[in-house]
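Below are the structure tokens for one structure; questions will follow.
Of the protein chains in this complex, one is absent; all others appear in place.
Chains here go by letter, A and B, matching the order in which they are written, and residues are numbered from 1 within each.
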Amino acid sequence: MRYVDHDLVVKRMGSRKIVNFLFKGLFMLATTIALLALAILLYRIITQGAEISRGNF
Amino acid sequence: MTTISPIKIKKEIQPKEQHDIKKSVYLTKQLNLWYGDKHALKNIDLDIKEHEVTAIIGPSGCGKSTYIKTLNRMVELVPTVKTSGEILYRERNIFDSNYAVEELRTKVGMVFQKPNPFPKSIYDNVAYGPRIHGIKNKKILDEIVEKSLRGAAIWDEVKDRLNENAYSISGGQQQRICIARALAIEPDVILMDEPTSALDPISTLKIEELVQELKKDYSIIIVTHNMQQAARISDKTAFFLNGEVIEYDDTDVIFSNPSDKRTEDYISGRFG
Partner (left out) sequence: MRPSVQEMIAQSKGKKSKKIIEKIIPILLFLIASVSVLTTIGIVLTLIVETFTFFSRVSFFDFITGTTWLPFSNKEAQYGILPLIIGTLKITAIAVSVAVPIGIGAAIYLSEYASETVRRIVKPVLEILAGVPTIVYGFFALTFVTPVLQGLFPEIKIFNAISPGIVVGIMIIPMIASLSEDAMSSVPRQIRDGALAMGSTKFEVAIKVILPAALSGIVASVVLAVSRAIGETMIVSLAAGSTPRFDGDFTGSIQTMTSYIVQVSKGDAGYGTTIYYSIYAVGFTLFIFTMLMNILATYVSKRFKEEY
């Protein structure tokens, strides 16, 4: 007797691949947010630092 | 199951010859494979029949492992891999863009060189495949686990410790758990990539006996560096050298009366 219905396996494949794709996007987004936070922080440090040094000299 | 219907028709037409003309599970046509610039498989043509044990032998680096990993497309995990040619699994090209690897791999199980159970309980290891493919019913899972463990000839050894971590048992037992894990999704083909190279002689013997058992229900392709093993357990043997198939024939023929000088040299231990 067979327990695994391979037709069903094929049918579920689509939704499983979508879930995989969505979460890949989500994990990528998390990485991007972290990098973006760093980018904004560094940008602020550099621009503000430049502004202050212009004021002083 | 559209892929199987043409085969069924064939079966009805030639019922008497069925014994002689076994159906192909894997038909490889002009397969080439490169790792970056390295040409690892060259113009491979192989016709692998169902319900047989097909052994792939050859010296290290001959491409035998690469070939078996191409059959379930695991080789593509290496980022620089490029392939050309066709591999037809049950008459469907596995490189087709609309053939999902995940689908192929539910039909084609794999057992690796080193036992690689998941760091989970024995039960969860075997139930992993059915679970990801949507089976949630505990009773059915129980039955699958028992059937698979029996199929891998390890039920009696682990039936009282199904909830123990799979790494708490011996290497040979772990390898049979991995076989049970592959059986649990009821595959059509089982690929074995040097499954006994990390095991002691007794465990090796058990796996070899098991392969003989499994042959009744599954088609088995086994890569081995051990020529005696190939001679003992396989029906057909392919000899690979430098990424080419030198000779492919019945195992008896390969080991008693090889037609190529290089095959003879290899099986008589002159190199490799």
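For this structure, a couple of remarks:
Note that in this section a residue touches a chain if its C-beta (ideal position, glycine included) is under 8 Å from a C-beta of that chain, and two chains touch if they have at least 3 such contacts.
Keep in mind that this is a model prediction, so the values were computed, not measured.
Counting contacts over the entire complex, the absent chain touches A, B.
The hidden chain makes contact, of the residues B:K23, B:H39 or B:K120, with B:K120.
The residue from B:N165, B:S197 or B:N226 that touches the chain not shown here is B:N165. Although one chain is not displayed, subunit A still touches it through residues 9, 16-17, 19-20, 23-24, 26-31, 33-35, 37-38, 40-42, 44-45, 48. In the full complex, subunit B touches the hidden chain at residues 72, 74, 77, 79, 101-106, 109-110, 112, 114, 116-120, 128-129, 131-133, 165, 167, 178, 181-182, 185.
Going forward, only the chains that are shown with their structure count from here on.
In terms of their C-alpha centroids, the spacing between subunit A and subunit B amounts to 37 Å.
Listed in rising order, the residues of subunit B touching subunit A in the complex are 1, 100, 102-103, 106-107, 130, 132-135, 140, 143-144, 147, 184-186.
Against subunit B, in their complex, subunit A makes its touches with residues 2-4, 6-10, 12-13, 16-17.
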